[in-house]
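A protein chain is absent from this complex, but the other protein chains hold their places.
A, B and C label the chains in the order they appear, each numbered from 1.
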Amino acid sequence: MTIVGHFINGEARSDSERTQDVYNPSTGEVSKQVALASKETVEEAIAAAQAAFPAWRNTPVGKRAAVMFRFKALLEQNADKICQLIGDEHGKICHDAAGELQRGIENVEYACGVGELLKGEHSKNAGPQIDSWSEFQPLGVVTGITPFNFPAMVPLWMYPMAIACGNTFVLKPSERDPSSTLFIASLLKEAGLPDGVMNVVNGDKVAVDTLLEDKRVQAVSFVGSTHIAEYIYTTATANGKRCQALGGAKNHAIVMPDADLDNAVNQLLGAAFGSSGERCMALSVAVAVGDATADALITKMSEGMKALKAGEASDKSNDFGPVITRAHQQKVVGYIDSAEKDGATIAVDGREVSVSGYEDGFFVGATLIDNVTTDMVSYKEEIFGPVLQVIRVDTMEEAMALINEHEYGNGTCIFTRDGEAARYFSDNIQVGMVGINVPLPVPVSYQSFGGWKRSLFGDLYAYGPDAVKFYTRRKTITQRWPSSGVREGVNFSFPS
Amino acid sequence: MTIVGHFINGEARSDSERTQDVYNPSTGEVSKQVALASKETVEEAIAAAQAAFPAWRNTPVGKRAAVMFRFKALLEQNADKICQLIGDEHGKICHDAAGELQRGIENVEYACGVGELLKGEHSKNAGPQIDSWSEFQPLGVVTGITPFNFPAMVPLWMYPMAIACGNTFVLKPSERDPSSTLFIASLLKEAGLPDGVMNVVNGDKVAVDTLLEDKRVQAVSFVGSTHIAEYIYTTATANGKRCQALGGAKNHAIVMPDADLDNAVNQLLGAAFGSSGERCMALSVAVAVGDATADALITKMSEGMKALKAGEASDKSNDFGPVITRAHQQKVVGYIDSAEKDGATIAVDGREVSVSGYEDGFFVGATLIDNVTTDMVSYKEEIFGPVLQVIRVDTMEEAMALINEHEYGNGTCIFTRDGEAARYFSDNIQVGMVGINVPLPVPVSYQSFGGWKRSLFGDLYAYGPDAVKFYTRRKTITQRWPSSGVREGVNFSFPS
Amino acid sequence: MTIVGHFINGEARSDSERTQDVYNPSTGEVSKQVALASKETVEEAIAAAQAAFPAWRNTPVGKRAAVMFRFKALLEQNADKICQLIGDEHGKICHDAAGELQRGIENVEYACGVGELLKGEHSKNAGPQIDSWSEFQPLGVVTGITPFNFPAMVPLWMYPMAIACGNTFVLKPSERDPSSTLFIASLLKEAGLPDGVMNVVNGDKVAVDTLLEDKRVQAVSFVGSTHIAEYIYTTATANGKRCQALGGAKNHAIVMPDADLDNAVNQLLGAAFGSSGERCMALSVAVAVGDATADALITKMSEGMKALKAGEASDKSNDFGPVITRAHQQKVVGYIDSAEKDGATIAVDGREVSVSGYEDGFFVGATLIDNVTTDMVSYKEEIFGPVLQVIRVDTMEEAMALINEHEYGNGTCIFTRDGEAARYFSDNIQVGMVGINVPLPVPVSYQSFGGWKRSLFGDLYAYGPDAVKFYTRRKTITQRWPSSGVREGVNFSFPS
Partner (left out) sequence: MTIVGHFINGEARSDSERTQDVYNPSTGEVSKQVALASKETVEEAIAAAQAAFPAWRNTPVGKRAAVMFRFKALLEQNADKICQLIGDEHGKICHDAAGELQRGIENVEYACGVGELLKGEHSKNAGPQIDSWSEFQPLGVVTGITPFNFPAMVPLWMYPMAIACGNTFVLKPSERDPSSTLFIASLLKEAGLPDGVMNVVNGDKVAVDTLLEDKRVQAVSFVGSTHIAEYIYTTATANGKRCQALGGAKNHAIVMPDADLDNAVNQLLGAAFGSSGERCMALSVAVAVGDATADALITKMSEGMKALKAGEASDKSNDFGPVITRAHQQKVVGYIDSAEKDGATIAVDGREVSVSGYEDGFFVGATLIDNVTTDMVSYKEEIFGPVLQVIRVDTMEEAMALINEHEYGNGTCIFTRDGEAARYFSDNIQVGMVGINVPLPVPVSYQSFGGWKRSLFGDLYAYGPDAVKFYTRRKTITQRWPSSGVREGVNFSFPS
């Protein structure tokens, strides 16, 4: 059986000792093994990155950018293969994988502009004949630890910019769907990146802790659940590193009485059930203002959901695929059960879905739950499945209050056509990424991605301008030249 | 005896229960008591800040800036009083206190430009008919914990910008010289700042820990010793907060053979002994390249040091004052003793200094130590006294290597007139603030202040542009308006 | 009779040969004479500016900013005097003059942040061991030519930033109300500006042409009518100078059926009649969408206009004052006559206004004209008086089309609460400054001011970030240091 290994110092590598099963979630079968790196293997990757740093940091900016331009081209040329690898191990439908990859490529494109982005601040005559300027120098070895749900995109949020800024990188991707991540990283070598600048280690807590504790690692970027994000942030910072750790979410959409409801429903279908809801930006709660709004929303959503089709990744006609594991499938179903038990109404029930030919796949059908309340476990926790819950409130203030009281603050949206309501909402909602009639307000690559409250630990966000700051360290140089010796001829007799 | 209390919700306040002595270090006498806030008092300050936040964040940017313009004017009008308060409790000479205050005022001036600095990033047509923009919203309640050595300046690095950005603030200044800090903060009320936006609590670890643990506090700025900085950073981040913690320093100057030595000596005198060396940017090590350079440096420094005069704060003819406490005086002397014992040469000895009329003051004379080596304790640790140590090396590479190997990386300087040497040095030295013939390369207020390695924990620096990022949280709004209803007349019958 | 002269090289100056009457427009009487500079006098001012340039450009940025901080304080201290001077010669009511001055002061405040604004772009490792950076250096002698309607504010758009950037300045203000401008400029000397950096020459075409043709003048900023703006732009550029020339306006407000009409009417009253409509941002045309909207607008405006009171400048209870001259009064009345003759309906007629005690003042009462069409002369030309014309259209598209077809494109506004209409309007309207429910969308001091089409000639706008670009010239320095001589000891024997 294939063993998915590591990529260290420009070469494929595999530890033989510990491995873990990789499933095809559409069939429910084990398809590969992934190597789990030992502490020594991780240290080897760090050492490779450390060794590659001095030459890479001195490589002119334009040459670093040139690698990114070639990397972008290679990603596009290999898109089909990448999407297939994602589909095989994650289960998301190929069009969805293509969307993920496209978003990832956009981060590479942004890194192509590193010449502009790295510009320092130059102050002439900061004092008498004194100039002062800040350079943004690379940190050295930096690391990323990434989740299963976007095996292509989330790593691409991190290392292209880190590397373009002159750092070297060790990536620890999810062990559940490691193949696309590993393959993508290997394309960097083809793009001309010197060996050792980019390294991938697959693994578990052993690998993570090694990265968090090693003195040579300067910075840690993490995306995953809040529980782990908090651990990463606390541990990395206790080891003196800078850290940005992105955690979980519970994203609400407010549906106002004046919303264009057909539009809202169309948007919600994709935002709630796309990728089986396994997105940190998935819209999992709709807050309907007024019972009339709620009734209409339930009716139209139920109608729209009839057309949704769960199925296998390579079939483009499918709308979404299985969830990642058997255990997760059961967990999602458990949340639906609990909501029902807690008194919510299961308007559309996806618990009994069966996909012909893939009866053992980890599928959950699209589910709509009405009359959810904030005290239910299914509301408080992140389900990460194809489940949309509807809460009914009387006023927009009430809707905003419950969003602001939730522990997460990743994404949110309002459906309205009223300028005042939109502005009040976006100003006062305690959430990092806000949509006005946009249900998945993922920032473009030249803005930055990050939530508020317990959805992000740290002060700089993922990708975009913040990533440039995160992956560089300011150095401020203040310069005054002494008396005009050479210029005025004092040293005229210098040998020339 | 005067008790220096707190400033909470616009009013002077004092806990009666716990106090601590405040000394006049020039006389060695206790001059005041400072209140040590209880947990409850600190929580009251936090509550006041929390309550003041909603209105303050909604105050237009221009009105927030207007407070800063008035604050600047008040600081200038009250400069003499502030400098006297600093001199009485810290001991620095009035001209030095005036310099400190001026640097602090420059941070207020930078905060006056908050309209420019807070500009968000607006992306038109990020998608089809979709606009997206990032706002930099204030965090809420933020805190600063500041050291004794710059009681006016370091707090002014923090709260003017924090407040200008729309946050509310709780400051915990040094309990050793609290009066100037407290007085300055009270001027903000006179400048028109609403009550509760700025609060000061004096105290000790009780106050610090309360601030670090309280859920309402969003961010922590700290300046002090590395040991405490590390504690602050670890604790604040473990509590989910963003944190910037600036620690200790050991700042080296390389003196190259081609340096303008008279100029270098003049610069070093001030940089090593000013403020008794109690500056995190003090130059405490001179690295002479070549014995000829070293010999000439020792000769000229010894000569120059003859004119230096330690003394009481209010006498402008003095060059520097006492150190902060009796214990610190003994610690500094102890470092000189240990250097001597370890084999270094005491070229100029300040241990026996006595200031007429101030025999009980905590004075240490300017001290020059030659033949220091990197294994000596006096080299490894931060002395924070008027002591300049000289290390002799053969090459610039050797000089740079020892700087790069030191645990601190705050400031450094090279004396040369060679463009190539200067560029190589500034590029490769692992230090955050670099001077080319500038011994105290403190960045101007529109750059940012921060060291590398164990001199700073976090990713954003103090004051300048980084402070704007530190005291705000990005919110990205993505907006698409639905069909053209009103515009095309669908809703033409709306009541107007 | 007082002769208003010039301010050259730090001293008040007066040509004796040619003068012109200055009126008090409230009384209709000549109150002063203004000197009209000869070519020689203007050249003297240019020479003073040229001589002051080298030292001023080398003055550290912080010291240049310090002058602006003091200037701001002096403007505030002298506000009453300034407003009185404006009132006496321009006629605007004191509260309006105070508003003008405040806007002007905000431009001084923005110039206080010049340290931030002048930052150059620094590119490390642009090539192998090659750094490159751009500095924004001052131009030298620059000039401003300003209109009567904002004698304080418009000059303050120009010279504070020009001077803060290191340039020296010659201002040619309006000869109709020169006193406040001259007085304000003289405060710069009190603020510590070196003589010669700022100079004012009063005058007519002789002065203007001298400034446009003199080789030493590097740049020209102009605000006035389009006819003159075009002349200035063509002449200045033909003389090889950079130039920004702001011209006339015809600012339309679209009133949508869903607008909050009471709010709209309140806003329109001030925007149309404030300062007698003598503002380039005055709203002079309301475009009502639908007859119902138009009828309601006419009714409510007519009602609201009953309370408006024209009168003398120093009486705060007045809403607006006289127009600037007898000739202009007659011209405004002529436009109303022509509209009437062309078939428009005079809904409120201000032609016969008489102000008790000021019967000879140049007053025109607030006038509302309904049923205006785009072929009328009163629509095509800028009236610059207290006259609001109403055009009735059936659709928003129609409203936008007529705005886009007008030769001017300075300001505009839409009244609506619909997000989609607002976005469509602001995206597609061919106007530089756009209000959404804001009738006078004058940009804040940290944005820039400029119209489109024939309202502005040039590519950089007035004040704000554009002004920094306009008043500086990019210099890009590319630096590579040759072999490591000094660093590696080749020149070790340099005398030290």
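Going forward, contacts are C-beta pairs under 8 Å (C-beta built on N, C-alpha and C of every residue); 3 or more make two chains touch, one makes a residue touch a chain.
Since we're looking at a predicted model, the values are computed, not measured.
**Q** Please pick, from A:D15, A:E44 or A:E106, the residue that touches the omitted chain in the full complex.
**A** Answer from the full complex: A:E106 touches the omitted chain.
**Q** In the complete assembly, which of B:G91, B:G115, B:G203 or B:G350 touches the absent chain?
**A** Per the contact definition at the top, the residue touching the missing chain is B:G115.
**Q** Take the complete complex as the reference. Which residues in chain C touch the chain that isn't displayed?
**A** Residues 121, 123, 126-127, 130, 132-134, 219, 230, 233-234, 237-238, 240, 242-243, 259-260, 263, 417, 422, 426, 431-438, 441-444, 446-450, 452, 454, 457-461, 465-466, 469-470, 473-483, 485-486 of chain C touch the chain absent from view.
**Q** For chain A, enumerate the residues touching the unshown chain of the complex.
**A** Missing-chain contacts on chain A: residues 62, 65, 69, 72-73, 106, 109-110, 112-113, 115-117, 119, 124, 129, 131, 256-259, 261, 290, 292-293, 296, 395-397, 416, 418-421, 423-424, 427, 444-446, 465, 479, 481-489, 491-494, 496.
**Q** Extract the touching residues of chain B with respect to the undisplayed chain.
**A** 58-62, 115, 118-130, 133-135, 137, 416-420, 422, 436
To be clear about the criterion, only the chains that are shown with their structure count from here on.
**Q** Could you grab the centroid distance between chain A and chain B? Build each centroid from C-alpha atoms only and quote it in angstrom.
**A** Between these chains, centre-to-centre, one finds 36 Å.
**Q** How many Å are there between the centre of chain A and the centre of chain C, using C-alpha atoms for each centre?
**A** 48
**Q** Where does chain A touch two or more other chains at once, residue-wise?
**A** In chain A, 121, 123, 126-127, 130, 133-134, 417, 422, 436 touch at least two other chains.
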